[in-house]
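Here is the structure we will look at, set down as structure tokens.
A single protein chain has been removed from this complex, and every other one stays in its place.
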Amino acid sequence: MEQAAFDKKYIALRREFHRYPEPAWLEYRTTARIIQHLEELGLRPRWGRDIHQAEARMGLPGADTDAAWLARAVEETGRGDLIQRMAGGFTGVVVEIDGALPGPSMGVRVDIDSNDLTESEDLSHRPAREGFASCHPGAMHACGHDGHIAIGLGLAELLAGSRDRLRGKVTLFFQAAEEGGRGAQSLVARGLLDHIRWFWSGHIGINDAPVGTVSASTYGFLSGTKFDVTFLGRASHAGKAPEEGHNALAAASNAVLNLLAIPRSGKGVSRVNVGMMEGGSGRNVIPDYARICAEARGGNQEVSDYMLESALRVCRAAADMYQCRMEQEIRGRSMTVACDPELAEFAARRARELPGIREVVAASDMGAGENVTFMMDRVQKRGGKATFLLLGGSITAPHHSRAFDFDEAVIPLAARLFAGIALGLGETEREDKG
Amino acid sequence: MEQAAFDKKYIALRREFHRYPEPAWLEYRTTARIIQHLEELGLRPRWGRDIHQAEARMGLPGADTDAAWLARAVEETGRGDLIQRMAGGFTGVVVEIDGALPGPSMGVRVDIDSNDLTESEDLSHRPAREGFASCHPGAMHACGHDGHIAIGLGLAELLAGSRDRLRGKVTLFFQAAEEGGRGAQSLVARGLLDHIRWFWSGHIGINDAPVGTVSASTYGFLSGTKFDVTFLGRASHAGKAPEEGHNALAAASNAVLNLLAIPRSGKGVSRVNVGMMEGGSGRNVIPDYARICAEARGGNQEVSDYMLESALRVCRAAADMYQCRMEQEIRGRSMTVACDPELAEFAARRARELPGIREVVAASDMGAGENVTFMMDRVQKRGGKATFLLLGGSITAPHHSRAFDFDEAVIPLAARLFAGIALGLGETEREDKG
Amino acid sequence: MEQAAFDKKYIALRREFHRYPEPAWLEYRTTARIIQHLEELGLRPRWGRDIHQAEARMGLPGADTDAAWLARAVEETGRGDLIQRMAGGFTGVVVEIDGALPGPSMGVRVDIDSNDLTESEDLSHRPAREGFASCHPGAMHACGHDGHIAIGLGLAELLAGSRDRLRGKVTLFFQAAEEGGRGAQSLVARGLLDHIRWFWSGHIGINDAPVGTVSASTYGFLSGTKFDVTFLGRASHAGKAPEEGHNALAAASNAVLNLLAIPRSGKGVSRVNVGMMEGGSGRNVIPDYARICAEARGGNQEVSDYMLESALRVCRAAADMYQCRMEQEIRGRSMTVACDPELAEFAARRARELPGIREVVAASDMGAGENVTFMMDRVQKRGGKATFLLLGGSITAPHHSRAFDFDEAVIPLAARLFAGIALGLGETEREDKG
Partner (left out) sequence: MEQAAFDKKYIALRREFHRYPEPAWLEYRTTARIIQHLEELGLRPRWGRDIHQAEARMGLPGADTDAAWLARAVEETGRGDLIQRMAGGFTGVVVEIDGALPGPSMGVRVDIDSNDLTESEDLSHRPAREGFASCHPGAMHACGHDGHIAIGLGLAELLAGSRDRLRGKVTLFFQAAEEGGRGAQSLVARGLLDHIRWFWSGHIGINDAPVGTVSASTYGFLSGTKFDVTFLGRASHAGKAPEEGHNALAAASNAVLNLLAIPRSGKGVSRVNVGMMEGGSGRNVIPDYARICAEARGGNQEVSDYMLESALRVCRAAADMYQCRMEQEIRGRSMTVACDPELAEFAARRARELPGIREVVAASDMGAGENVTFMMDRVQKRGGKATFLLLGGSITAPHHSRAFDFDEAVIPLAARLFAGIALGLGETEREDKG
């Protein structure tokens, strides 16, 4: 396929995925469409329970939500045959592309889930203006994972078409449930990373650089814990007997303020967020129930632990203050890893040779958690090398905001860059041995 | 009908209404069943748009909620013919019972809506143990309105069977949407109270007295305002750029604490409650949205105004603090009235004569708001007299709590008491004139 | 003395006391001046350790403060001879006036301490304009106790001049440390109230009525507890290691908000105030210390207990939240009593007969705590009768505010009213027996 046609095809694909966002563990339509595309390329994707260790999946949605999203995906795709095999939150796809020549085992991860946001309908927002904004209420691709899917599929096509000169094998991971740090652990526990010698992944639009700028190494992955806290109090009539109530919503509100007020640490970056809260049952009833969904993070394990410990102490005291019971549940985790300079430098070299790449910048700061770190960590622990690339692409609003969009030219460029790395790595190994 | 059979019938009816609770403006099944019962008594109830001033109804639920409850009610009753006429929140019933003899125009109000609570499933809770607990998730009769409906229907039967000796006319109001102070205004605006000369109503289980104890006069109706406040901020990635967010959930949490901290007033009883809150969209997104449902009340209009004004100021400042926009909406109101001693004394006299009444106590303290005050106020403004009775009946847990239940023996007793008052009032007037 | 001269004298005296305010247990100058005046009337006042049970005095100031105020009082009066006998917080005076004729034992209490406020210097404030504003920084008579002293001294003069027709004995208590509920307990413990058969007291300027209006009976005495809470945390460098600090000031601030947010009670009036707070040691040090001075009150003992218990729980949880230690200290108490109708009605009768009294209103609402309740309670427990009068006198600003002042015409009128009661009571008893 000519480059212009290739570029057009994968930008169009990104827009399709953008229009049908699905959050973590609910990527039924998304997974089905990825399978279809890979099969059209003559590949044999694996999915469903084959690629998961069921109990290692974290933060699954409730059964009702699951059923509703699954039903809609079946309706949208007409592919109940595919989707039934992934029912119950066994989403995501793994596919292997074997080169014609011997060589190393390589792995690439792209993530596929969306965010819990309602997309902007403002006509200044391109997806709204051009008609590919989310049609799933409350869900939106606001972190570029739609672009990541398109990069992964483009990469599959490029590698599938270069099998004759590909040395070794490339495993592509279309990973579910990156948001919240919930999906990678299951693939790792299933052993799917154990054989990978070279492993890379990347993210669009971080660091505010234009398309053509890349960084081949990343630091500053935040380590963190996602957790829910439920406050259980006692209801009473707010007019007649407010003193008989144990106000769970007051406890939760007090927790929110004091969670945000946990002291910053002199030992590294710290973060805490209460992303959601709900509570109470009726306007004139003292609330006997409130729940918060929160996360505590740190630039290193020590700070991360400090934040979590402080957060749980704050919640406990807030519950005590209002005579409430407190229940806590850990919902996801992320960790810190370091990129391997050897692989990063190789990737940077390949980038410099690629038309369209304008600048390869130094190692960049992630400043966030990334679930892929669990996969990188496993590869490294088994003796392999891993890195994470930041792929420039101007954005229109911060990640995870309702008006987020990015320069789509990054999609085909990143697919070519990843293909170049895969093709080059096998070559290099041969030379090393030669 | 014999007294024992009568008693049994109306206790059974109460249990049926208890099993199918419907909150304000969604009393579709409830209204249909009331109509059926009244028609069986040979009465000709009115309902739907005939009894409402559409725009005077406050705090209507959203269209989706309305459609869902209506559909279920149709399914539960098979009476789509009745229910379609009340679609869109035109619930409640008004019925007139004409005596054979001339006499005054009398009115009795009973309320019919349930609360937003999930009923206790504990076997120590009689409705759970005996199988008449709510089968509508999230809804529960936790304020005795199920009993009020049964009293109203029992009263209708007693009066319908005594038409020959009834002097004057009794209008029974099965009022929708008492909770939140939302339904009475519409009946008043429609002019339905304008002709009433004597008007009374009552409440079960207040003041912790056993069945047989009544108070014929009530003071301490709280005046108040129900209001919602929405905080609109700006989302951002909680890891990468928390400083770019305007945290609506933090604003709302701060509002909650400071609403509760509004200074008590030296000028009368004050109350404030945030009964519900929800906010945020995703765990690692700075929340750009939060909403609270609150109420501010006072023992008199001055304190009530002070509480509302303070509450709105607190919310405004909390929004400013977190750079959020604030939207407020008034959702319901209640007011303060005084019972007329003349009618209260008459009711007390009738009570003392009634078998089963053990004690008539002095005027009692309501300590809460009651939407019927709008009806009482209209009657009084048109020159009529009004009172509100408290009907003893041991309760198992505070009103508006998940384990609320009451001694059902109050139901037939109250029906007989109300019938006695109605029959007596006409008699009295005749004597007065005689 | 002529009435006009009498009036002028006691208004002038009030102004002198106003100019030299002294807070609880530091009324050295005040006590000395009262003694001088009583001695000039030929009376033999008692003071110092003779009238106190040392350990029953509550909420004493620190030794440094005590020494400083004592020294200044000595300087201001030149009466170190008197003052040394009251050193260490043994302030206040008791004096007995014996009638020439046999009769009952009567008691009258006036309080003498000032408030911890800096008086307004605004020229719209009469004491500032006319030069009798406080010359003691941080202290101010903002609750009318300066007027009470003048009433007490005027009463002493009137009774001393009417000994020949006074039946029985009147004990005047110039009580120290009314504010904070700290002084009466000591007089009670000393047994000074045990013999009193009729006991009364009063307060200026409550209920916003003009001079000439009085109420002879009072209800709504708030019961309450004064308490201090100290939060002890851990200091650290706020720039380098904020995470090592345990922030006592954050704990205290959180306590303040949540103390104010303690649910109002449906069982009676509730109050809570944090009147003072201090904390921290340096701007860039995480505060390891904070202290709050608070009070919790209720319209009855149950609510009062509920408020105190809730307040201490809030403080404990706030300390836990910030890993601080908490120390609590009870600093004073007040209680609830009921006035005796028999004495109240007698006082009302005498009031109606007195020129200058324009209206005797029904029992009035105190809506505050009064330390005299401990004395009233003891009298009643020993079989005597007690009441508390509210003495109309327009005020310029709320009690305990910096611009408080009152209509001084109440002073001589109240002295005459109290004298009238005392002279009348003996008379009555005689008649009763006659």
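By letter and in written order, the chains are A, B and C; residue numbering begins at 1 in each of them.
What we mean here is this: a contact is a pair of C-beta atoms (placed from the backbone, for glycine too) under 8 Å apart; a residue touches a chain by one contact, two chains touch by 3 or more.
Keep in mind the model is a prediction, meaning the values are calculated, not measured.
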Legend entry - Touching partners, among the displayed chains, of the absent chain: A, B, C
Inset, instruction - Kindly state which of the options C:A241, C:A338 or C:A409 is in contact with the chain not pictured. - result: C:A241
Inset, instruction - Can you work out which residue in A:P263, A:G384 or A:P412 touches the chain that's missing from view? - result: A:P263
Legend entry - Touching residue (missing chain; options C:G152, C:G168, C:G266 or C:P287): C:P287
Inset, instruction - Consider the whole complex, including the chain that is not shown, and state which of B:L117, B:I204, B:A318 or B:A363 touches that chain. - result: B:A318
Inset, instruction - Kindly note down the residues of chain A that lie in touch with the hidden chain. - result: 257-258, 260-261, 263-264, 266, 269-271, 367
Legend entry - On chain C, residues whose C-beta touches the chain left out of the figure: 115-118, 138, 179-180, 206, 222, 224, 226, 234-242, 244, 247, 249-250, 252-254, 256-257, 260, 271, 273-288, 290, 293-295, 297, 331, 367-369, 398-402
Legend entry - For chain B, the residues touching the chain missing from this view: 237, 239-245, 247, 250, 254, 258, 261, 263-267, 270, 286, 303, 306, 313-314, 316-318, 320-321, 323
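Everything below uses one rule, namely that only the chains that are shown with their structure count from here on.
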Inset, instruction - Write the angle of the rotation needed to overlay chain B on chain C, where the fit uses Cα atoms and the result is rounded to the nearest 5°. - result: 180
Inset, instruction - Return the distance between the CA-based centres of chain A and chain C, expressed in whole Å. - result: 67
Legend entry - Interchain centroid distance [CA atoms averaged], chain A/chain B, Å: 48
Inset, instruction - Check each residue of chain C and list the ones that touch at least two other chains. - result: 258, 261, 263-264, 266, 270
